[in-house]
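With one protein chain held back, the other chains of the complex are shown just where they sit.
Coming up: subunit A.
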């Protein structure tokens, strides 16, 4: 993705319109990160439009595929129960946009561990993301952990990944050791997908 000379200022008035405009943007050869981020932020979350994708699991957060972007991107909704969080993870050389649809999420950024490092990972920063805010990350920025630290409110977030990926690395905060994991979808296009494999789908 590079920055073209002109960037549009989009306003998505519904989730459907957001998806439509995303298809339009990603049909081009060059896509602007700022353009996608402001488009995502412009959509004012309306639960009626996404409730069908928001399937919660008692034990951990869920990934629910909304649109597969003609292979150019994956758009999905993540549902975080109280106290649910992800491991520290990377983004497999892809771009990651994360917009809060409901509730709040805490994002903690970490430095990449040293190659031979065997110590505690370094926290870079942390922030609380509010409803409708859209965050962006890629591997050159760093690694992050995302968590719903509320003990009373569930949280829902909308994620866009480009290009799509289904494996990533999770990191042990105490040692920096990494471990490759495969991610799975709890539901796709509003339909619950039952996983045949018992292998755990970690992080996102």
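To be clear about the criterion, a contact is a pair of C-beta atoms (placed from the backbone, for glycine too) under 8 Å apart; a residue touches a chain by one contact, two chains touch by 3 or more; residues count from 1.
Quick note on the criterion: contacts and distances are computed from a predicted model.
Q: Quick one: find the hidden chain's UniProt protein name among "TAF1A polymerase", "LRC58 protein", "Ubiquitin-like protein ATG12" or "Sporulation protein".
A: Looking only at the record, the undisplayed chain corresponds to "LRC58 protein".
Q: Of the residues A:92, A:170 or A:187, which one touches the chain left out of the display?
A: A:170
Q: Identify the residues of subunit A touching the omitted chain, counting contacts across the whole complex.
A: Residues 58-60, 82-83, 85, 87-88, 121, 149-152, 170-175, 177, 179, 199-200, 202 of subunit A touch the chain absent from view.
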